[in-house]
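The chains shown are only part of the set, and none of them has been moved.
The letters A, B and C name the chains in turn, as written, and every chain counts its residues from 1.
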Amino acid sequence: MHTIVDFTIVPIGVGVSLSKYIAACERVLAESGLTYELHANGTNLEGEWDDVFTAIRRCHEILHAMGIPRLHTDVKLGTRTDKTQHMADKIASVRQKLNDRD
Amino acid sequence: MHTIVDFTIVPIGVGVSLSKYIAACERVLAESGLTYELHANGTNLEGEWDDVFTAIRRCHEILHAMGIPRLHTDVKLGTRTDKTQHMADKIASVRQKLNDRD
Amino acid sequence: MHTIVDFTIVPIGVGVSLSKYIAACERVLAESGLTYELHANGTNLEGEWDDVFTAIRRCHEILHAMGIPRLHTDVKLGTRTDKTQHMADKIASVRQKLNDRD
């Protein structure tokens, strides 16, 4: 089952500067071979369900190994059976609707 | 890796009455053997990472098999290495703090 | 516009024991007069849109005043025009579907 996901990992108990931990997770994603894209409040990711959640679990494992005692993560995800859709399709579809009216 | 999760599945494209689909997912959870509890806006669930995400994936599979073409799901999850914690502990801890001040 | 909300506030930069901060937010909700209920991963809350988001903003203000430098909050919310619905209705509706099949 293919899924398109947005997720945000929030390290707890290691101060307020979190970008180095987000960078460590981005490296996990780079090694995963999945399609992903960082944005201002999280990371978009797509692939097979098990591959996606294995990658996110791997981020948790790496971050705990860096000394973070507690992690909070938000995931928003979608699956559909009516058509095959990728991340780029979703943005293109909204942009087309915006242009249609202009 | 143990995780405590809150998740909400939103069926899309099958009208506005969604409770029968939520009930179908609750039956999946009952069969999973995991600890779970329905609340007004989702379901709390805890267990090993892979068991938890297999159960949520199974909910997606069952709901798509019921004819839902598109599903949106939110997951909030926590992992920690500093101590073992269960769902009931989290509520008890807040309640104790509320009582301490009273 | 009436809304039913689930929210979770995650204090960042103040260690891993967060329940006293959650308790402080619960006191804000108690004073708000809104209907709310703590669960293992957040708090359910309902009321008029502006009242709900004023209460959540007030939680942020109180927690920052307690010395928390950074807060991450998740909110899941629903609005509907087809019928009036309250938090208790949502749970009752799922429970009825579960019983119907038994």
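In the analysis below, contacts are C-beta pairs under 8 Å (C-beta built on N, C-alpha and C of every residue); 3 or more make two chains touch, one makes a residue touch a chain.
Quick caveat: nothing in here was measured; it's all calculated off a predicted structure.
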Complete complex - number of sequence copies, 3 represented: 4
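One rule holds for everything that comes next: only the chains that are shown with their structure count from here on.
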Pair of chains joined by the greatest number of C-beta pairs in contact: B-C
For chain B paired with chain C, centre-to-centre distance based on mean C-alpha positions, whole Å: 16
Averaged-CA centre spacing for the pair chain B and chain A, given as whole angstrom: 19
For chain B, residues that touch 2 or more chains besides their own: 74, 76, 78, 80, 82
Contact footprint of chain A on chain B as seen in their complex: 1, 13, 49-50, 53, 57, 60-61, 64, 68-82
Footprint of chain A on chain C - complex, ascending: 8, 10-13, 15-16, 18, 69-70, 72, 74
Of chain B, residues touching chain C in the complex: 4-6, 8, 16, 19-20, 22-23, 26-27, 37-42, 44, 74, 76, 78, 80, 82, 87-88, 90-91, 93-98, 101
